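Working notes, beginning with the structure itself.
The other protein chains are all here in position, but one chain of the complex has been omitted.
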């Protein structure tokens, strides 16, 4: 792998992705082998908008590699409040660390910031833009549970605004997966994403109901339908309700169906599913650690 | 000691407590002996309500053992804001660490959370519920200063709402201490706590004035009377004033009287006492580190 900055999953070739997933698998199997690997190295975390699990996961990953964190703290406490530009902030902070992880509400900000720094920068989400480590941990979870061979994935919920979903769908085309997109009509894939996927020759279909495809799925990736997308509360309740799953829903599914969710969930997956073998969403969250360890390891190695 | 989770001081036998205090004493005497003991281990800190000293103390303890911290950050920055349940939060976070410390405003939340995780969880305060490490450091402070033999303790201030006090009082019965409870009538021990203590066969008496018992005390444990307990500001001032101590108050006390306070204090103890040999409250706060080191050490060892 040869990338200074990790801005988008799209920049990664299938070979790049596999090298990260392979290393993640090695690390997950024997974390002690890398426990001191990056001792003395510092990762700066700049979260211009909050993200508990992504931040904790990167923190754990860096520390599990023997490294440590220099955190910017909450934005309302930072120089940004004094009117500092993002370009200035990252140019100052790169002097404090060996790599940067940044989340920012503005699409394109990670790319822009990376143009100003010499140390590697990882995009941990830039608004409606990209979040490549989420995609990598999703792929890792799929590979470890269902495998990529002859894979059929259903992606359900808010497909219009879901950054996670677009990025994952694009990456899955690399692995020749068959994809089913299940959503209310008002939250279907944006035209540009659909076009993009067709361009890659992806095998894909769109649906408004889960029933018709559920039995054929190896993986069902559920995302949240957000209240704020609907002007009317009743309309929201009615539509969101149709895309929630419970034990009864899954009766029609394959015994080995893998249910994933980027979390946090609200009502999309009934708690009764947590105890079943379908539930892979907590493991999926935990997989963030070995996957981010693998990525950090590759990046710090390149730049050592 | 054999406990997966540390939820309440009540779950600890006298033997359990003594094993923690013994280890704390060993650690305090020679901290360098354990400086690398838990290198590579991570403790996740989840403070759903703020607590400067408890959080700093746990952080120092874990780092003094060679381990490190993964902090959730302030709640207004967290997934909780997005409507995530506590059960989901802890099930995600357990994937980032080897143990959890949690403070939460809701009584019973620590017990509930512990039912969902496999890594050990330490309750760092659950609202009006329990705060076992505060009790342990209080006991440690008493043992190191006055000893448990033939011990007479006075506990003064807000005995109605003081979580710290109920837990300490209960634990002291294990060590056969004689206890005097000094408070305004409106802030006496709740009936249930009094009943509970009587059940254990505790030697205890209740008072509205300190004078009558002060000379007999080995330890005086002072707590704050909170303004918000009184509808009337004048009534508050008058009553709180009667339970504040200064140099003059302590003239009637034994020379070796140990004065404790869980801190922060406001006006309960006059600053002039800080310089006297009675003042043990700062040492008490500092004792949080070796005591929490001892507890973490025992827990991480068990689960290694």
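Of note:
By written order: A and B. Residues from 1 in each chain.
Convention: a contact is a pair of C-beta atoms (placed from the backbone, for glycine too) under 8 Å apart; a residue touches a chain by one contact, two chains touch by 3 or more.
Fair warning: this is a prediction, and the values are worked out from it, not measured in the lab.
The missing chain, though absent from the display, is touched by one residue of A:12, A:34 or A:72; that residue is A:72.
Here the missing chain is touched by one residue of A:34, A:61, A:97 or A:122, and it is A:97. In the complete complex, the residue from B:13, B:52 or B:186 that touches the missing chain is B:52.
Although one chain is hidden here, its contacts on subunit B can still be listed: residues 32, 35, 50, 52-53, 55-57, 59-60, 63-64, 66, 68, 74, 263-266, 271, 282-283, 285-286, 288-289.
Remark: the residues of subunit A touching the chain excluded from display are 40, 42, 44, 68, 70-74, 76-84, 87-89, 91-93, 95-97.
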